[in-house]
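A single protein chain has been omitted; all remaining protein chains appear in their positions.
First chain written, first letter: the chains are A, B and C, and each begins at residue 1.
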Amino acid sequence: MIKRPDYPPADTQIVMRSVLIALIPGIIAMTLFFGIGVLLNLATAIPAALAAEAVCLGLRRRSISPRLNDLSAVLTGALIALSLPQAAPWWLIILASTSSIVLGKHLYGGLGQNPVNPAMLGYALMLISAPITMTTLWVDPLVTPDLATAWLAYLGQSNDAVTGATMLDLYRTEFRVLTAAEASQNPLFTQAHLGLIYGYEWVALAYLVGGLWLIYQRVITWHTPVGLLVTLAVVCAFFNFDPDTATPVWIHLTAGAGIFAAFFILTDPVSGATSPKGRLWFAIGVGILTYLIRTYGLYPDAIAFAVLLMNFAVPMIDHYTRPRIMGRSSSIRGSGGQS
Amino acid sequence: MADYQIRRCERQLEGGIYPETHKALSTTDSCVFVDDPKRLVFPIHFSGGGPGEALVAVGDTVFQGTPIIKCQSGITHVASRSGKVIEITDHAITHPSATKSASIIIEPNGLKDQDYLDPLVWPFDADTLRNRAIEAGILGLGGAGFPSFKKWSDGTQTLIINGAECEPYLTADDTLMRVDTHSMIRGACMLSQSLDIKTIIIGIEDNKPEALEAIESALKESRSDCFFDIVLLDTKYPSGSERHLVWLTLGIEVPTGSRAIESGVIVHNPGTLAALSRAIDGKPITDRIVTLTGEALTAPQNVIVPIGTPISHLIEAADTNPDSLASIAIGGPMMGYPVTDFTAGITKTTNCLLAREIEVPPESPCIRCGACATVCPVRLQPQQMVFALKGGSLDRAVHEGLIDCIECAACNAVCPSHIPLAEWFRLGRFEARDKANDQHLAAEARERFEARNLRLERIALEKEAKRAARQAKTADALEKARKARKESA
Amino acid sequence: MTDLLLIIVSAALVNNFVLVQFLGLCPFMGVSSRIDSALGMSLATTFVLTLSSVVAYLLQTLLLIPLDAMWLRTLAFIVAIAVAVQFTELALKKTSPLLHSVLGIYLPLITTNCAVLGVALLNTNRTHTLAESAFYGIGAALGFSLVLILFAGVRERLQLADIPAPFQGASIALITAGFMALAFMGFTGMIRL
Partner (left out) sequence: MTDALWTIGAGVAGLSMIGFLGGILLHYASKVFSVDGNPLVNSIDALLPQTQCGQCGHPGCKPYAKAIADGEPINRCPPGGQETVDRLASLLGVDTLPLDADDETIEQDLVAIIIEKDCIGCTKCIQACPVDAIVGAAKLMHTVIVDECTGCDLCVEPCPVDCIDMIPRPKSPDYWMPVRPDIISSDRFGQIGMQHG
């Protein structure tokens, strides 16, 4: 039994490395259910991110190796790779990865300066620019593609046989006209193991394991994941009038990017709120917006937009959640007396 | 026997860190005088108490206790050994500025000639005690060097003895509380009686059981009628900060921009009180306990050192060759500062020389992880402040609470990007202070300018009035003359 | 009631005047470098927008339609808006001279803020009732205020960031505004009115 550390990791590189390690269970689960395409995504996005990072640093005449070594670009690349559809073509992955790094990060001055989450910016840009590609190339976990099929998809030849609507999509479209009982006849439910929906919930569980390990390691605090998941659950439960038409709470939590985002996306410290209270508010905001956009908007999974929207609110959140300074009466008052 | 109680502190320090203390390194049961050095260095402006002026000239012979520097605040510094003033020149000093400054160099002659003050006889009032503190050169010996007598005002309810010594490696206060317990208790009692203070709190971290024992036995022997409230604190940095000690022991939050004294509390270092006790007997501050510690020293220990002793002499006293060290930290790993010129002499505020090999990891960009904010004992957001300072906006940093920073450097210790946050904040605080000063001067200049304009206006009006009167007079006279001429014609 | 709420949400978020319809960009870029001035600007614009959408409705129904002078609509609305702006300016000069000076030229420019005229014209185009007009105006104003203040917060942070030299100042602000518009595209299709 390894003892829980008393402090967060003492080095930025260790922080990034811990997050990467925590992604591993999720990556394994995704590869098992969604095929080798996941690994292809990673193998494309990470080198692309590193290359973009190096080029940007070189253009700005900054030292390159320390910034590459801190693994922040690797992490951004990994996150964007895991967010993209598993049957995405290579060009989409490279575009998403490089635009994350260049537009999301280096336009603002590099690590630590970006106001928005680079991975989600890259994702949203792709979603707007290539909506069909981004929404139709999700692999159906029931027909996990073999290497050859995955490779064809990677080269841009999409294969309808292996792609299918995601769980959230199903609820927005097909299941809308079905009763809850009819919907539960879907193979994804009938093939559930241990009560977990085939594919989606197993992946969510794997991410949850990694995320809890991050909390245990004090790399992240509980505020963000709890804030997001509880808000999402509460809002869903509150509006979940009709089981036949509304998407159930647990689907909201586990079938989309909910768990993955709660532990790995929202916890990006640079673009998120900075105080514990602020993080809670940030996550609550993302939760509400996610529900609204998922339910009423055009996009099946709304985390990216919700995160971006809340990123823009971060300076305000930071301002209003500043703790009361010792020796001062109110928390938002400006400069005090001179010492 | 004095009344006392020992209690555990019921409050928890918010933020703060648990650094490895390394205190066992230098803890010794005894504490001896070092051999007198070959020369003693007394910076004229940096001995504590503000800029000063030399009271002696080159060639003068001084005794132990002869006043040699008088500061603007009135504090007098004395020669710590008898000898001869051989030089008054710019010399390296023990100060974070790492500059050279005018200093008096004294060569001790090994004689025991003394030039002490007359002992004070009880009863004496607070003013007498205050004058004595000024004459004996008593400053806060904890490190800040704030002139102690300025804290002594009537209407104070509580005296806190700050025996927390939370800074890692340091054991000077611990040693003093063990070997000089009676002086400390006596000084505290004298001060309390002259200021009519009823309660004396001793705040002490629970990693100093020997000191606690010594204090207990000293209190049993003491005949004072003060009540001693001994508060055991968690060993957590920075519980020894004045503000935090006041809050931990009394639950009072000292408001921003004011000192503890304005909340009716005096906080003193044990050494200050021991020195006060001796000053009452007529002996000014000539020596202090200094911790010599760090892994790079062969024989870490606590020693009693004449003020002005060069650092190199102390390194040698710890059986180490000064040439083997590149720099030495004065005052501990958290709040200390580096000195590289070992000819500088220690001052009254030098409590520790720390010699160790340290590796400074390269700084990387802030990722706003907030680790600094969770350990900040004043609940600041250091990541936001340093972002503002690096971005060149002092105003924004001040808005975020820069003025409240106590520069404890707990943020530095946990920063995964190894950013020297506390250094930025110190610089920012200096700049903010300068700016406030400029604004103050500008406001005064405006007042004088406006007063002058009013005056000039008034003078102009007066002149105008006079001129009008004169004109009227002339006109009158002319009229009269004309009339007279007419009449005569 | 639900309709009115939906109108507000639609005008504020889904069809945000600045980020989705790209109206009123001049004050959005001009008065967003500091939060204080952004707050002031949003208050002033909220006031003018609400006032002018109501006044425009009244002009429309009480004056222009009876006189059969709909062709004067744009002209009449601009006069009404100008009066409202002038009134706001006078009031602001008295109550907060500093804010008045901070807003500077952007205050009279509310007159030509296309969002204001846009709201008035869209109201008449959509044959909103009085209440609907007022709520549409408030919604538009809320949306404008929201994005202006959020954007000002982000820009204050950007001023301190280590932005590459070619992108400093207006260019990074425009890029960021673009990303903000991108984020607002998430609301697309939420309410169809």
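Just so we're on the same page, contacts are C-beta pairs under 8 Å (C-beta built on N, C-alpha and C of every residue); 3 or more make two chains touch, one makes a residue touch a chain.
What you are looking at is a predicted structure, and each value in this text was computed from that prediction instead of being measured.
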Residue of B:46, B:228 or B:247 in touch with the missing chain, whole complex considered: B:46
Residue in contact with the excluded chain [from B:299, B:427, B:460 or B:481]: B:427
From C:5, C:63, C:130 or C:174, residue that would touch the chain that is not displayed: C:63
Residue ranges of subunit C at the interface with the undisplayed chain: 31, 33-34, 37, 59, 63-64, 67-69, 71-72, 75-76, 79-80, 82-83, 86-87, 90-91, 93-95, 97-98, 100-104
Residues belonging to subunit B that touch the chain removed from view: 17-21, 44-46, 50-51, 95-97, 99, 101-102, 168, 326-327, 329, 333-334, 336-338, 356, 358-361, 363, 390, 395, 409, 412-413, 418, 420, 422-424, 426-427, 430-431, 434, 438, 441-446, 448-453
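By definition in this document, only the chains that are shown with their structure count from here on.
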Result of counting contacting C-beta pairs for A-B and B-C, higher pair: A-B
Distance from subunit B to subunit A - Cα centre to Cα centre, in angstrom: 51
Residues of subunit A touching at least two other chains: 110, 113
Multi-partner residues of subunit B (at least 2 other chains): none
Subunit C partner contacts - residues on subunit B that touch it in the complex: 387-388, 390-393, 396
Of subunit C, residues touching subunit B in the complex: 156-157, 159-162
Contact footprint of subunit A on subunit C as seen in their complex: 35, 149-151, 153-154, 156-158, 161-164, 167, 172, 175-176, 179-180, 182-191
